[in-house]
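One protein chain is absent from this view; the other protein chains keep their places.
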Amino acid sequence: MDFSFTKEQNLLRTSLKDFAQGVVAPKVKTMEETGEVPWDAIGEMGKLSLMAINIPREFGGAGLGHVERVIVLEEVSKVSAAAAFMLSIFHLGIAPIVEAGNEEQKRRLLPRMATGDRLGTLAATEATGGSDPTGIKTSARREGGVFFLTGRKIFITNSHVADVQVVTARTGEGPKGISAFIVEKGMAGFKPGREEHKFGIRGCNTGEVILESCEVPESNLLGKEGDGLKVALKAISEFGRMGMAACAVGLQSACLEAAVKYCKERQLYGKPIGNLQGMQWLVSEIYTDLEASRLLTYRAAKLIDEKARADAEVSVAKLFSTEAAVQSAKKTVDIHGGYGYMMEYPAQRFFRDAQCLIASAGTNEIMKIIIARTALA
Amino acid sequence: MAKVSFELLGIGRELANRMGTGLGAVLLGAMVSDKAKELVESGADVVFLGDDEMLEPYVTEMYVSAMAQLLQEHKPDIVLFGATAMGRDLAPRLAARVGTGLTSDCVRLEIDEAGVLVQEVLAFGGEGIITITCPRHRPQMVTVRSGVYTRPNPSPGTGRTVPAKLSLPKNDSGVRVLEFQPREAKGMKLEEAEVVVAGGWGIGDAKGWEQVEELARALKAQVGATRPALDEGWASEEQMVGQSGVYVRPRLYIGIGISGVIHHTVGIQDAKVIVAINRDPDAEIFKCADIGIVEDYRQILPDIIKALKE
Partner (left out) sequence: MNSLRIAVCIKSVPDPRYAGKLVFDTKTMVLKKEGVPRVIGTMDLSALEEALLLRENHGGTVTVLSMGSPNAVDCLHQTLAMGADEAYLITHPSMAGADTIATAYALSCALVKLAPFHIVLCGAYSLYGSTGNVGPMLAEYLGFRQVTSVSRIEEVRNDILRLIVNIEDGLLRVEARMPLLITVMREINVPRGIPILGIVAARDKKVVTWGLEDIGANEERVGARGSPTRMVNFHTHEVKRKGEILKGQPQEVAKELVARLRKLAVVK
């Protein structure tokens, strides 16, 4: 087993470190204070082709794999989990088109999504079903060569900024009655609805998507009628879950760095508090969880790249890393004592951000169900 | 003539005395002979004057050629250059031409027991000072930034002017100066300010910068900045204090929201009194300040301004 990264992967990490420090870091304060999406940073992401990592080269992408994607998201998340989350969902919106799109759809949409010129998302969740994706009620009525979609999607990341959205809707009954559609900004009857105010992951837009007899041409049906659930779940499993795991790894890294810095600088009883066993235990727990999260996440990514069946491993990585992120963030706040509660210090941001990862791309309860399914098979 | 030239005559005098040798100044240009007197008043024993229309404006090849001839004829032990744009253009090329070494941005010069010039430069990223010598090659050449040494008070001298017999190359106009746009002199130059108030990354935004300027007004001070403040657009290039900017020597320096990396602090080390205001108790700048205040500048600047008015 070779646990090392290639020269190319290391260069990728260098590039992303510079990007995260130079472009994303200065935006964090504004993102936190205003909740506004950092358009400048999105532009720079496009210039570096960060949306294009997994798009095949023939469509303007880099043709790289999931390990490379984790590197990208990990480094961005170290600086801003919100920015990484947003980027992760851009990828999530692109993935179904790469996986299930026909030549015409790929040729028409992917090149501009690769440059970040057009941004993506996946809109599946509704009030009647998130963890239960078959509970959706959005309907797609076919008339001639057009589908009319009606319904509301909720808790959709990038709801207001995405130009291209992969939307699941019912063309029939039961799980096989769900189809996936590519809905584009400008189509009649398609608009963003309310914007959600999250207590963390601020600066990443989350909101409602409203479809009112939205006119979607036949040519925008993704895959065949009835493929919708399969298309959505594959993307959510490979890109959504891995994305959350990667964000969690980066966030834990930031926690460790902040905890260590404070332990070295804060003096009590005439010495840095890092000398106290109590602090050492907390730091070592954060460290250990980070090591484990990192290994689980990269291992799961590698399995996907090798085209192995990896549902359980991906779910393990997501479950473990996101839970660890929440715990490590709390420990980081605790290490900072009273200062941990103050907005000037980053620990509170990690604490608020981490929780969002738990329920995203499938709640951790769902992860356990998937893991149990493999374990008990 | 650049201020640094006179400063170098000051340290040059010390070095020459230590070596028991004379101090010369090279004056090149067109119609510049009347400036020789100033150089003598600052300590030059001899002014080598190259007065030729080919030497105006500065063109690299003309000056390198002129200097090379002077070095060949007079064989000085040491040559000091100001670390100005012109100095950075001329000195290295000259060193390569005559086959000697060059040490740039020296922060300290002295002669050791063996009569060799000891050259100290800043080491990388805050680590300290590197000492360099040029043991065998002559002349020993260095560049020094303005502000490292002080300009001597002018006093009448007995130095003489020696016209240089130069054989300058034909100007092939491979490099031509088309025009010169002087920079708007924003009042007094920062290097000469008596009081400096400087801001850094910790100021946070343009609105905060206004508070820095307000304090400066209250103190009748010049406003300085560090690189991050420059990058943010709150200050302009000529306000940058530090190794790649301006060396200041005010009676009072107040650094606000500045972390204090050595590239900045080396530019303020000659201030009489240094005050640092920073929210971060571990900021490096507290280690080189006389008085430190650990506080968000927004919380204390208004009170300082109020106290000054009383």
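The chains carry the letters A and B, assigned in the order they are written, with residues numbered from 1 in each.
Convention: a residue touches a chain if its C-beta (ideal position, glycine included) is under 8 Å from a C-beta of that chain, and two chains touch if they have at least 3 such contacts.
Only a predicted model underlies this, so the values are computations on that prediction, with no experimental measurement involved.
Looking at A:8, A:117, A:132 or A:306, the residue that reaches the missing chain in the full complex is A:8.
Within subunit A, the residues in touch with the undisplayed chain are 7-8, 10-12, 14-15, 18-19, 22-23, 44, 47-50, 52-53, 57, 62-64, 72. Where subunit B meets the omitted chain, the residues involved are 2, 60-61, 64, 83-86, 88-93, 95-97, 99-105, 119, 121-137, 174-183, 195, 219, 237, 243-244, 251-252, 262-263, 265-266, 269, 272-275, 281, 286-295, 299-300, 303-304, 306-308, 310.
Keep in mind that, in the parts below, only the chains that are shown with their structure count from here on.
Centroids of subunit A and subunit B (each the mean of its C-alpha atoms) stand 52 Å apart.
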